[in-house]
Each structure stands twice: as structure tokens, then as C-alpha cells.
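Complex shown without one protein chain; remaining protein chains in place.
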Amino acid sequence: MQIQKTRKIEALTSNYAVAYAVKAADVDVIAVYPITPQTTIVEKLSEFVANGELNAELIHVESEHSALSAVVGASAAGARVFTATSSQGLELAHEVLHIASGMRLPIVMAVPTRAVSAPISIHNDYGDVMNARDVGWVIYIAASAQEVYDTVIQAYRLAERALLPVIVAYDGFLMSHTVEPVELNDEEEVRKFLPRTPRPYTLNPRRPVTMGPLTSPDWYYEFKYQQVLALQEAYKIAKDVDAEYSRAFGRGYGVVESYRMEDADYAIVTYGGAAYGNAKAAADLARERGIAAGVVRIRLYRPFPTADVLKAISGVKALAVLDRAIMFGGPAEGPLYRDLAAAMYMSGVDKPAVNVIHGIGQRTMYVEDLYKIYTMLREGPRKEVVFMGVRI
Amino acid sequence: MTLPKATELPIGAVVTEPGSTRRYSTAGWRTLKPVIHDDKCVRCQLCWLYCPEGTIAEVRGVFKVGGRTYDVKYEIIYDHCKGCGICANECPTKAIEMVPEAP
Amino acid sequence: MKVYYKTLRDLPREELFAPGHRMCAGCGAAIAMRWITKVVGPNAVIANATGCVEVTTTPYPETAWMHPYIHVAFENSAAVASGVEAAIKTLRRKGLWDAGDTKVVVIAGDGGTYDIGLQSLSGMLERRHGVLYILYDNEAYMNTGIQRSGSTPKYAWTTTTPVGAAVRGKIQWKKDIMGIVMAHRVPYAATASISHILDMANKIKTALEYTTEGPTFLHIFAPCVPGWRYPENKTVEVARLAVETGYFPLYEWDHGKLRLNPPSNSHIDKTKRKPLKEFLKLQGRFAHLTEEEIAELEKELDAYWQYLAKLQTL
Partner (left out) sequence: MPMGVVEVRFHGRGGQGMVTAAQVLATAAILEGKYAQAFPEFGPERRGAPVKSYLRISDRPIYIREPVLHPDVIVVADQSLFSAENPLEGAKDTSILVVNGVYKAPIKTYYVDATTLAIKVLGRPIVNTALIGAVVKATGVVSLGTVAEALKKYFTGRLYDLNVKLVQIAYQETVGL
């Protein structure tokens, strides 16, 4: 695959980047319900369809529960589908999340993340996606508009190969409504990268099957175990797809990204554009002030990239997990911290790790705040939760 | 009998064989079973029409019944008859009798 | 409606719904399913809501369905069908659909239509998807063991509307789902009963053909043996009495025009209707009714018939 000729760089928000990726992927059915901050995706898609640039049926459903239900039906009929939502919409669709993965239907859903009510907040944090982290969907968390564009395309290839639905998440507002440079691929190249692959079963009168049967205790567990295997398999497929994409279009991200970790003593492990970007700036600041600091970003959040993230943090003396969601009542409130702590424990890795919770309801994560994480780590080992940025 | 393993099952619990409940006999559900007395049957089709299980067969052929010749005959396929008795209840000539299921 | 079938002989013979399903003996919905699948024909996708029909026809690893069939959840069969219909439309346009003019049919019970699924139904109707939505109405949540739904008639016993000293059966009237559907100005909607199969079959086929113009709707009356407390051989008789007493009138809404169908078209004159008691007395769920309560039901029924008679003149 040679690098394609014309390099089209556009100035796009992450939401628009999603729309351009969906257009390039020759999607057949889109079902979306408006909700801040996702709405501009469906607005841009509506323009593409109205102008004949995108040959798709756009279903203006009456709720997010119906949005996901409609793309489940369309995917089951063999169509390539897209939907998108945030916050309350993802909560309303939650019932169908389990069903989509249980039915092993390839679906791609963009989620510009937003805090979850109550109290209501239209601003960014990861409370919505983190509440959907264990429902059997593959979950990417992108950190730039370019990566959003590339990841949506990769998501279709992975979904159709792994037969699993995929969420592509990214910061609401801080990325969804932030204009950045995005290099768009040649759409024919994208279509070649996403060939129409036959599915084992679809709703077709020539080969009738029954989807969504009732399973008794003799059967249900086996199908759930099938999903466990499928998600484990998706870890490898995600790496392959990223490599194939990189060969085809010159951009790749891996499943975990490291910044200045080669000789780092202390690391922040985090996700999402704002947290990662500000953490990188804090690491630079820390190095200027004599601390060997680095950052690790989780790009593929589900399936959890245990091997890759443990490799990335292997050299540090201590680390902080910067979480942007509160999962109430657990041993630690940060979802990524829980994942990483378990991964470390299961692999016999006993490094001091502190769980820093910040950016809740889009509370600004100043670089100076994140720099203090490194000084805190240097002061001495600790294993606790630190709620940073909140008036206590 | 041993049931298939997780990896041996169709992905996503899809049932690939249409109409496969046919393999399951519901005959054991009934305490009474319908018997068609062909001599009284005037071929009105109501039993065939209303059977919830679709288990009354419409057999083509030449059938002489009491001086009349019909081109069809109705027979109950007992594998799937649940003994509900709707056919007997709807039969205008009371040609269908509900008899106890032999123990 | 168009008359595709004049006599019982004209009705399709090939069965497209396998026996061996686990519906109760004498189930009204089973009769409905048998005729829906036969009349709809093989080139259709069926989207089914959670309910009695769904759990009794898809006991893994078996299925009674010979159509491509999908069940997702309880409240979204109309949304799922909208997705299937849109998919077929796009895939055909892109030359990626190899089954030609495939129809899309929803099958849902009264719980899944009157109550939990009303929103997705309304969305589908408002969006004009070419889908035939078929409601099989057994007037309560039967799969979970006979709890009241928006379709349960007034005073009827269910396990959640018991007959007590203080409250006697269901308090509210049965919701007029047809009125709600007609308010969406769909091209075609009709009521049908498993006791009148020719009428039902012609309406199914008519409704299916009209899906080229937009969404169509069928309200099929399907009595339930354990739920209504009557002997299992009386299902068709109960359904017939529902029509003959005027409790469940057969009518259709065809491109904005309401028309009562035989025998209901002769029932505007109350004397032509059998007394409501004929229908009620067969069923244990009404066994507790007093004379006053029956009179109240009759009064409401008369008012409803006046309403239909007026609508028919518009």
C-alpha cells in the first residue's frame, strides 16, 4: 500500500472528524438522537446525506434507546452502521449496549464524553463511558481530532473482524468542539481498507436465522464466555488493524502511547486529550525542574491492554493514575486505577501507585496542578486516592 | 447427553436451523386427544384453519364418504397436538371427538 | 381492504411457522402467528418484542420461526424494525441486497405496544418507515404471569388487579391504541380477530402491500387461556363472541377513511349485537362482575360504538 498522493489537511473539530470518517467508510445506516456535545456530528452527517455525498439512510430516532436499537437492527440485516451519543443518551441506551455485544453485531459508536447527571452538567468528564466500560464493547479513547478520524476508520475494520461493537470515545468540548488540523485520507483508499466482508449470519430471507433467542441455564453461560474470548481476541486484532492502518495511511498509535518514559522515574498514566496533553506539558516542566517524569496514555481501554501498559511503566519507581471519572464506593474511585492496580497485582508488580481524580465536570486540569503530582510522587511512596482540583 | 462447548456454538446465540422446534414433540402435553370421524367430516376446513399448532394435515386425494366424493381429507399429526380441543369445539358437524389420552 | 382471499380455499396452504413451540395449549396468539407468517410469505424479516410469543418460540437451540427473525428487547421492536427497513433500503440501492423486495414486519404484544414500546412505535410511525406493525393483544402481561397492562379492560381480574373488598379488578379503561395509531395519519390500520381468519388474512396482505407508502398497523385480538380463565378449547369461541357482542369491533382505517367490516358493520344497531354478557360469562377474569359493573361496561361500549359510527361518516 503506498502512501496516498494528495495530503488534504483540514481544520476540524473531533466531532466533524468523526463525520468525515463515517463518510469515508461508506456507512449504510445512521441512527442518531441529538445531545450535547455530540449533536454537531449528526448535523454534519445530515449535510453529507442531503448533499448526496453520503449514500446512507439517516434515521432521526426519537431517543438514544431507539438509536442503538435501530443500528442493532440495521447491523443484523448486514448494513454498516453508525451512531453517536453522550452522557444521558449513553445511559438511556445502556440496556441495548449489552444486547449489541451479546448478539456480536459490528457497530461503531462515537462518544464525545460528558459528565452524568445529577446534577446535570453538559461539560466533559468520562463518567458516561466509564459506566459502559464492562458491557462487552471494544473501547478506544482518542486524544486528538486526527486520532479520532483514524480510530473511527480502524474501528470499522476491527468491528467487522472481531464481530464486536466498538466505542470511539474522546473529550466532550475539549476535543469535540475544538478545531485542530486533521489530514483526511483519500476516500477510495479508505473503502479499500474497509472491504465489505461477509458476515456469518444476517437477517436474510434466503438464509433465515433466528437472532436473540431465549437461553436457559444450559446455554447462557457459554455465550457469555464466547464474548470473553472475543474481547481477548480483539486486543490482538486492534494491534494488527493499527499496524495495517499505519502502513496504508502513514499514521499509527498502538494501544498504549508513552511520552518521555525511556528514563522516567515517575509516570502519570491517563486517557483522553486534555489529561494527556496537560500531563505531557507537566512532564516537560518536571524535567526542567529536575524530575525524570513521563506519561503513559491508554488508547485501547477495553480490552484492557495489560501487557502493553505494564511494559510501559516497568521502569518507573512510582506512578499516578489520573482518572477523569468517579466510580463511587470502590476501593478507589478511579476506574483506570482499579484496572491498573488489578493488572499490577496479577502480574506481581508492586509499585507505589496513587489515584489522582481530576477534571470532573470539566474542572480545568492546569499544567501546574499536574506538575504537583510528580513532586508528590517524589516525596515518597503512597497508595491512596487524591481528589485534586476540588474545593474541600 | 453432553452439550456443545462455548467455542462450538454459533456466534451470538444465533439459531441457524429455521423451524427447528418441529423436533420437539408436545404430544405429552395433552390429557385428551382429538379423533376425526371422517364419515361425519364435511370438509369445512375449520379444524385445519383454527389449529394453533398447524398440526392438522390437509391430505389431497379422492375420498368417498357416504355417497359423496371429496378431494381432500383432514388428519391430525399427533406429535404436536397439545389436545386443546379447539378443533372439536369449532367443528360444525361434531365430527371430532376428544378422547382420553391412552396412559 | 383489498380482497385477496374470497374463500377459505384461497388461503395459503404452506405453513411458515413450525409446531413444537411452547405456547400454552389453545393459545390465541399461536393462531395469529400461524396466519401472519403464512400470509406475509417468506420474503420478510420479522422483528419481535420480548413477550409470550418470543419466549415460547425461540427456546435455544430451537426456533419456531422460518423467517429471518430478530428479537432485541421489550420496548424497541419498532426501532429495531426501523433499522432493518433502512438497511434493506440502502443495501438495495447499493446493490448489496440479494433478496429483492423484502418486507419488514414487527410482532409485539399488548404490553410491548400499549405501554413500554409506545414511544418507539410512535417514532417509527412518525418517520414513515415502510414497516407493518402487528400487535397481538391478549390484554395483559401474560408471559410474566397475568399482570395488568394498558390494554387490560376495566374491572378485569389480573394478578396485579385482584378483586378485593376495596378495589375490584382493573380501575382504568382499556387504552384506545387504534385511536393513537390513527392520529399518526398512517396509510392503513385495522383491527382483526383470530376468529375471523379471512378478514384477518386480507387485512394482513393489504397492510403489507401498503407498506410501500409508509407504516401500517394491525391490532389482532388473541385470547389467552390461563390469563382470561376459560377452558382451552374455547379460544376461537371467545374471540368470535368478542366480535359478535361488539366488544372488539372489526374495522379499518384506509387512507383516512374509517370503515367497519362485516359482521361489525351491522352492529351499529345495538339490537344486532349479542349481549355483552355472552362474552363476559365464559371468562373467569370477569366472574366477579356485578350487574351494575356489567351495565357500566355496556354503557361505555355503546358510547364507543357511537364514536365509531360518527368516525365512519367523516
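We just call them A, B and C in the order they show up, numbering each chain from 1.
The criterion applied here is as follows: a contact is a pair of C-beta atoms (placed from the backbone, for glycine too) under 8 Å apart; a residue touches a chain by one contact, two chains touch by 3 or more.
What you are looking at is a predicted structure, and each value in this text was computed from that prediction instead of being measured.
Participant: For the chain left out of this view, which of C:Val55, C:Ile180 or C:Leu301 touches it?
Facilitator: Spelled out, the listed residue whose C-beta touches the missing chain is C:Val55.
Participant: Can you say which of C:Thr37, C:Thr50, C:Thr113 or C:Asn143 touches the chain missing from this structure?
Facilitator: C:Asn143
Participant: Touching the hidden chain in the full complex, which residues of chain B are there? Just list them.
Facilitator: Within chain B, the residues touching the omitted chain are 26, 28-31, 82-83, 101, 103.
By definition in this document, only the chains that are shown with their structure count from here on.
Participant: Are the chains arranged, by touching, as a line, ring, star, complete graph, or other?
Facilitator: Topology of touching chains reads as complete, every chain touching all others.
Participant: Provide the C-alpha centroid distance between chain A and chain B, rounded to the nearest whole angstrom.
Facilitator: 54
Participant: Go ahead and note the Å separation of the Cα centroids belonging to chain A and chain C.
Facilitator: 43
Participant: Let me have the rounded angstrom distance from the C-alpha centre of chain B over to the C-alpha centre of chain C, please.
Facilitator: A distance of 24 Å separates the two centres.
Participant: List, in ascending order, every residue of chain C touching at least 2 other chains.
Facilitator: 58-61, 63, 65-67
Participant: At least two other chains touched by the same residue of chain B: list those residues.
Facilitator: 13, 15, 18
Participant: What residues of chain B sit close enough to touch chain A in their complex?
Facilitator: 3-7, 9-16, 18
Participant: Within the complex, which stretch of chain C touches chain B?
Facilitator: Touching chain B: residues 8-9, 11, 13, 15, 17-28, 30-31, 34, 57-67, 194, 197, 225, 231-237 of chain C.
Participant: Would you mind writing out the residues of chain C in touch with chain A in their complex?
Facilitator: Touching chain A: residues 42-45, 47, 54-55, 58-61, 63, 65-73, 75-76, 78-84, 86-91, 93-94, 96-99, 102, 119-120, 122-123, 126-127 of chain C.
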